[in-house]
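As you look at this complex, bear in mind that one protein chain is not there, while each of the others sits in place.
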Amino acid sequence: MKLFSSVNDVKDVPVLVASALQLKQNPYAHQHLGKNKTLSLVFLNPSLRTRMSTQKAAMNLGMNVIVLNIDKEGWALELRDNVIMNGTTVEHIREAAGVMGEYSDIIGVRSFPGLKDREEDYSETIFNKFVEFCKVPVVSLESATCHPLQSLADLVTIEELKTTARPKVVLTWAPHIKALPQAVPNSFAEWMRRADVDFTIAHPAGYELSTDFTNGAAITHDQDEAIKDADFIYVKNWSAYEPYGSVTGGNEDWMLTNDKLEAVAPNAKVMHCLPVRRDLELSSEILDGPRSIVIHEAGNRVWAAQAVLKQMLEAL
Amino acid sequence: MKLFSSVNDVKDVPVLVASALQLKQNPYAHQHLGKNKTLSLVFLNPSLRTRMSTQKAAMNLGMNVIVLNIDKEGWALELRDNVIMNGTTVEHIREAAGVMGEYSDIIGVRSFPGLKDREEDYSETIFNKFVEFCKVPVVSLESATCHPLQSLADLVTIEELKTTARPKVVLTWAPHIKALPQAVPNSFAEWMRRADVDFTIAHPAGYELSTDFTNGAAITHDQDEAIKDADFIYVKNWSAYEPYGSVTGGNEDWMLTNDKLEAVAPNAKVMHCLPVRRDLELSSEILDGPRSIVIHEAGNRVWAAQAVLKQMLEAL
Partner (left out) sequence: MKLFSSVNDVKDVPVLVASALQLKQNPYAHQHLGKNKTLSLVFLNPSLRTRMSTQKAAMNLGMNVIVLNIDKEGWALELRDNVIMNGTTVEHIREAAGVMGEYSDIIGVRSFPGLKDREEDYSETIFNKFVEFCKVPVVSLESATCHPLQSLADLVTIEELKTTARPKVVLTWAPHIKALPQAVPNSFAEWMRRADVDFTIAHPAGYELSTDFTNGAAITHDQDEAIKDADFIYVKNWSAYEPYGSVTGGNEDWMLTNDKLEAVAPNAKVMHCLPVRRDLELSSEILDGPRSIVIHEAGNRVWAAQAVLKQMLEAL
């Protein structure tokens, strides 16, 4: 694998999921692959789970890791082409990415969307420039529109914990006070469509995701109907795709509670990519109770990252 | 050892001190213990010595280390329970700690006190929540009320450099312009009470420490009397315990000088946990002269941390 930016970069999804679960059983068996290889993790935005789990995955594989909070520790990056750099940016992404490629065998990049210009965000210009100019394999640590390491970990978690051959999986919108990216729901939708699951998306009117990601999924505005008899409920807020980045407020009743679950989905396991705002997005009673698998799910981020890095190391 | 938050977590203090001094002689003999084990160091506050010495100790033991400045590199943490997270905090400590436990075999946490609400600080809610929710062994990298790695290094230093079986050790308050925590003097007091030393505390009226830590120690408001014939003088500022976090100003004459030492304690070795404000807390003439052992003492932070981590690794 030379690029891991979406599910479309994966040749065989079930094989990758199986590899992650095997690595979980035997984490240190492939340290020869990473010996004297360097993974550089480049952050333009905050990160807790991705930062730690990807470091851990790389170290499990025997790799060296360099972490760079590029805007804080390096230089303010210019991301646009064809500008005279006489303002506040000091280094162009073309040079920054090119140089990082010289020091790295694999690079991970995190770069969030601006949520102002949909065309710019959805063309993934920043992430794609990194890929183009660094000239080494690149793992997305969440880009403007996708978070594939999260979705792989989510699918690994579902595979690991499912009690039926074809579980019912529901992605439900949740309330928030800020405009959040669509990266996690986009990715979750496109990964679920490649998995052997019964998949439904529920959100209030106005929060339709791009059909590039949801195409073929069942979509409803009725949360109760959607989650009925669900095996896994994935809770996540996102801002509107149209008008892009908008949030209408309201819809507080979309916050999942134990009452709702007991009424229609008593056996559902509840997932969230984290960070989660308690009692705004998701109730504390669920997070602190037996239905929540969010910590377990976050733990699986290691094995998802390790499976991807392993395939990249094998292809070097 | 599953927890290192105060001297009370140590089964046998002399054994731990002896272990630190043995590791100083032979730092790399136990790398099998740390192989493929991950120490995560989580900072909510600045750190130089603790950050570097604990990394070094872990690497000496063959461990992998992940460093996280959580509020800057991760997400703004919510530390309170039972709040709707509709403000500026993005992730609750319950999830953050839980997730970090998934990626770590041992976690170190630094979290300073607010110095506003004594009950909150002295109940160690932040540190204790980390311990509760991360579910792996935790080392305090300085909490609201204790700095045990510092005090263990201090005791190691005294054991190493003492020239008499039962040295006289004095903890003396020093002037400052800011309100500082009581963590270092609290810990130093409780560790000295467990050591074979003649221990005295000197401070101006109004700077009494909590008796939970000083209980049984000799306490005086007369610095000259206290330091008379001392073998080790530990210099440190702290703010008042009652009214909590207050500083009265004045007491500039409490700054230790060579004149004072020559008059009553000519053979005393001078200690400080660092950082130290020169010529405010402690005179440059002492810091730059032969009586100061502050750099040597800071060096011993490695062996203190390594002794603690070694016991934790052995108990995994």
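Each chain gets a letter, A and B, in the order it is written, and its residues are counted from 1.
The rule is short, and it goes like this: contacts are C-beta pairs under 8 Å (C-beta built on N, C-alpha and C of every residue); 3 or more make two chains touch, one makes a residue touch a chain.
Everything numeric here is computed off the predicted structure, so don't read it as measured data.
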{"item": "Listed residues B:22, B:36 or B:69, member touching the removed chain", "value": "B:69"}
{"item": "Identified contact with the non-displayed chain, of A:1, A:44, A:70 or A:174", "value": "A:70"}
{"item": "Touch residues of subunit A, complete complex, unshown partner", "value": "36, 38, 40, 64, 66, 68, 70, 72-75, 78, 82-86, 89-92, 94-96, 98-104"}
{"item": "Residues in subunit B touching the chain absent from view", "value": "27-28, 43, 46-49, 51-53, 55-56, 59-60, 69, 72, 177, 274-280, 284, 287-288, 294-296, 298-299, 302"}
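Throughout what follows, only the chains that are shown with their structure count from here on.
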{"item": "Whole-Å gap separating subunit A and subunit B, where each centre is the average of the chain's CA atoms", "value": "39"}
